[in-house]
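Missing here is one protein chain; the remaining ones are kept as they sit in the complex.
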Amino acid sequence: MSMSTPTSQPLGVAVIGHSFMGKAHSNAWRNVGAFYPEAPPARQAVLVGRDPLRTKEAAARYGWAEAATSWESVLERDDVHVVDICTPGESHHDIAVAALAAGKHVLVEKPLSNTVAESESMTRAAAEAATRGVHSMVGFNYRRVPALALARQLVEQGRIGEVRQVRASYLQDWLTDPTAPMTWRLRRESAGSGALGDLASHVIDQVQHITASTVTGVNGRLHTFVAERDGDAGREAVTVDDAAWATCVLSSGAIASIEVSRVAAGRKNGLSLEVFGSEGSLSFDLERLNELGVHEEHGEHAGLRRVLVTEESHPYLQAWWPPGHVLGWDATFTMQAADFLGAIAADRAPSPSFAEGLAVQRVLAAVEQSARHLGTCVDVPAEDPLEGGRA
Amino acid sequence: MSMSTPTSQPLGVAVIGHSFMGKAHSNAWRNVGAFYPEAPPARQAVLVGRDPLRTKEAAARYGWAEAATSWESVLERDDVHVVDICTPGESHHDIAVAALAAGKHVLVEKPLSNTVAESESMTRAAAEAATRGVHSMVGFNYRRVPALALARQLVEQGRIGEVRQVRASYLQDWLTDPTAPMTWRLRRESAGSGALGDLASHVIDQVQHITASTVTGVNGRLHTFVAERDGDAGREAVTVDDAAWATCVLSSGAIASIEVSRVAAGRKNGLSLEVFGSEGSLSFDLERLNELGVHEEHGEHAGLRRVLVTEESHPYLQAWWPPGHVLGWDATFTMQAADFLGAIAADRAPSPSFAEGLAVQRVLAAVEQSARHLGTCVDVPAEDPLEGGRA
Amino acid sequence: MSMSTPTSQPLGVAVIGHSFMGKAHSNAWRNVGAFYPEAPPARQAVLVGRDPLRTKEAAARYGWAEAATSWESVLERDDVHVVDICTPGESHHDIAVAALAAGKHVLVEKPLSNTVAESESMTRAAAEAATRGVHSMVGFNYRRVPALALARQLVEQGRIGEVRQVRASYLQDWLTDPTAPMTWRLRRESAGSGALGDLASHVIDQVQHITASTVTGVNGRLHTFVAERDGDAGREAVTVDDAAWATCVLSSGAIASIEVSRVAAGRKNGLSLEVFGSEGSLSFDLERLNELGVHEEHGEHAGLRRVLVTEESHPYLQAWWPPGHVLGWDATFTMQAADFLGAIAADRAPSPSFAEGLAVQRVLAAVEQSARHLGTCVDVPAEDPLEGGRA
Partner (left out) sequence: MSMSTPTSQPLGVAVIGHSFMGKAHSNAWRNVGAFYPEAPPARQAVLVGRDPLRTKEAAARYGWAEAATSWESVLERDDVHVVDICTPGESHHDIAVAALAAGKHVLVEKPLSNTVAESESMTRAAAEAATRGVHSMVGFNYRRVPALALARQLVEQGRIGEVRQVRASYLQDWLTDPTAPMTWRLRRESAGSGALGDLASHVIDQVQHITASTVTGVNGRLHTFVAERDGDAGREAVTVDDAAWATCVLSSGAIASIEVSRVAAGRKNGLSLEVFGSEGSLSFDLERLNELGVHEEHGEHAGLRRVLVTEESHPYLQAWWPPGHVLGWDATFTMQAADFLGAIAADRAPSPSFAEGLAVQRVLAAVEQSARHLGTCVDVPAEDPLEGGRA
């Protein structure tokens, strides 16, 4: 099977899933052409969901040409070149592997999957597909936050010297209230984990990306503050973590501390990063996503500079609005779509790859293992993902 | 001619103009259905511009079914029900009056027009059209910033008591550099005025809206810090203001101070408002448009509360993203489009009306007049706009 | 009579007044030696107040060797070399003039006096005394806020280019509540003016100092939001302003807007300054007095830098605490005392001089005059204070 990219036609896109993430990704495909004229054109071919009525309605609202209820059928369509998987994590593996086999470029919303084993399998499939010119990417959308992309650039340019400490957190508060009800997200069998998988995955990807380095060992702790909640069938044990902590050793020699929580009263979507280097530091808070704090040691009267990352010269912003006209959270998905389309057109490996998604899963697994062993340091396997998988 | 709203078909929209504002409005029409499912459906019928090639390209990129070069021809189309005017101010009057006469609902980007006389004529046309069920609105998009809409609600509910002082500014810095070149925006004949018309118009509308009150008298000052700039034909006088100041008396008895500038180094899009009442205060900065500062005198340990205006219960946010997932500047146009569609569907007068746009123009004119007379206080005519126009 | 500075003995200090300002100045004299070892030693000789018992108690508490009830008697003492006047403004003139005549160095808390005429008389007395080596200074303590002193330095060094706009305010809220009682501060006959004299005087001095420029013309407005309050003798008219606004033209060509208020709910001691120049800007808020915002246009990724002004190299801080160990409001009086002592020892004219205090009074008077004439622009007399006084 050969690469599915057409030469002159728009790339047909199918999104699988139409709830929160399906809506966010639909928004991206609807808008990518307006802000990234140089990206290859994409066409919102079909939105896939289980419920025919709701899927049809969502498709109409979100700008899709068609609605469908079977993702398998979509893989057979010639007018679909990109499959964008926005379903819950448990189905990621099967859809992704099948789509790659069918020659479709695949974007998978994070986490890559719910288990390391599945992620390894997906990574192998992606590597194989890449040999056929079929591309894949995992949806860590915060890679595209312009302020974080700028942070990455500044680190790469050595503007803050050698990175030593990263202090990171992702704090939300939607489970603060102990009377908030039980949901599938609070059961281990359906959700895999709690704040760890949902929030720490973003943080770990950022830490590895910004430092261009990998986590090699972790100390971890998990905790559930509200141990039981009321469900449809009465009182029920919460079997995932409300909060998680990790101290990570990075291959570069830096150390990163991570704290994530869903019971941090007053924090709505508080992904914060402080990156300390030998010659400066950076700071970021997702609730103010257009801003990057930059401190450079050099020069008189040093101090933390609030850079409003809305200039045309800043990453991803060459074709949006004038300076100071801030962007929203949803724009990061539009940027992600543009990057994916651009990589496909250039026949270039997109990033973050499935292998990068797998690397995050392995860190999460190590945190869980450490947490089960009094927090003692656990090594993160660093072998090549494909080799490791084949062993 | 009867009202143009169809009963079952989507409302066909034409946008006139395809540069900065045309892009922003196109974005709104492309996305309004996704976030406001209860709004009547709209269809991006046609984008109008002078240059055939560039208009066609923009139409394709921004999601329009067609491109056209004549706004007059668009007024004749049966599939166009809404005309959205995004051209420079000097053409607003003619297009708007013709479109209303043709039975099209009209949205005009602010300022309503470049002169009070034209604005009066437009306001009369709008009033007449309203008797035929044809609606009109002026595009003060900041009315829709959720934090500012919340500010309006809190004032209305008496949460900060009786408003006494408003301290407002709109500071930008794109003309800071004296070597920045001459443009049509810096010539009085083409631009009408400088920071005053461009920036103070937004501020005055906000002040009047939030306080539910009108400016009755003003002291004004205008200043041009860089008196000459290099143009295509050599050195040329700048004939509009770089900055403007006004102290406004409001019909409610409150006093508002206003400062606007295009040479405020370091401020990119800094519309800031502080509203002081007898029982509390509010504060806002457009560069952090998802936040509203709320201070209430009551209760122990008072202080300025940073409210992240991203809750489902906040204005305009019932169908966007979860709490803490911030919105961008462009979202305010989507909200504006939803409001306009909703008003059309309900056959209800949209706000801000042309009369409200005219009221802002009259305040701007009074500021200019005061500035020409050593800043002495100038009354703002408060008569009914239609009556005033007919006199 | 010759200069009173001893060569080897500590300078004996008398403070006149022991309430709020007397306490703040006492604190300064008690601590100046600890933080400014290079300043000539000062001795807390005597605290003067009307009430013998309360003055004695205050003297003991604040570290004074003695208490006294007559300021006249203090002027006769040989062990008093410095007279520091902390009484209400109405008595400043008589004490200062007598003290200067008696050969005492005089520090007068701001405002210099309640009237321009008295201030002129004091300025003449100071000029005459200076010819005898007797020094005088007015207590605009905010000149010594390290962040503001740094602001002055940066402007002087041209770091933000030519200053164009200054946006200044001093907002407090202690009169927000309309049931707050009548006091002498709200009567014109005792207080002179309201927010204008109390708060705008500080702001005007800062504006003139930071820009090294003088106000040459003003548009002013005054307003009293709560027109009557309950006093001991029943309901009584408030005869001073609750808030004041001014737009000032500076001799340098810059324009400064000023807003002051005592009814700005939620602002406790909010003196804020934004200084916009052709190459950068500065910002300051007294409620965070250890910080200066610095924006410089040059360089990549510009932004407002929060400089924590606590480094040994920053103004006034060579002998305080390590970086980041913040100072309080009271420290500014200690710095003021050190400056005054240093000037005396060096037989150098201290600043701000009485002439500088008079200049501020003249601007305040012009604001009042403008406010009485619909806000029309009023010139501020710029003649030499001594000449002007003699004319």
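By written order: A, B and C. Residues from 1 in each chain.
What we mean here is this: contacts are C-beta pairs under 8 Å (C-beta built on N, C-alpha and C of every residue); 3 or more make two chains touch, one makes a residue touch a chain.
As the structure is a prediction and not an experimental result, all values here were calculated from the model.
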| item | value |
| --- | --- |
| Displayed chains contacted by the hidden chain, counting the whole assembly | A, B, C |
| Residue of A:Gly277, A:Gly328 or A:Pro352 in touch with the missing chain, whole complex considered | A:Gly277 |
| Chain not shown: contacting residue from C:Asn269, C:Ser351 or C:Gln369 | C:Asn269 |
| Candidate in contact with the missing chain, chosen from A:Val48, A:Ala243 or A:Leu308 | A:Ala243 |
| For chain C, the residues touching the chain missing from this view | 20, 23-24, 26-27, 30-31, 33-34, 37, 60-63, 172, 174, 267-270, 286-290, 308, 310, 321-331 |
| Interface with the undisplayed chain - residues on chain A | 160, 164-165, 167, 169, 171, 176-178, 219, 221, 223, 225, 243, 245, 247, 255, 257, 259, 261, 263-267, 274, 276-281, 295, 297, 302-304, 373-377 |
| Contacts of chain B with the absent chain, listed as residue ranges | 150, 154, 294, 301-308 |
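Here, only the chains that are shown with their structure count from here on.
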| item | value |
| --- | --- |
| Cα superposition of chain A on its sequence copy chain B - rotation in ° rounded to nearest 5 | 180 |
| Numbering shared by both copies at the chain C-chain B contact, with half separating same from different | same |
| Intercentroid distance (Cα basis), chain C paired with chain A, Å | 56 |
| Inter-chain centre distance, chain A versus chain B - centres from mean C-alpha coordinates, in Å | 37 |
| Approximate Å spacing (C-alpha centroids) for the pair chain B, chain C | 43 |
| Multi-partner residues of chain C (each touching 2 or more other chains) | 302-304 |
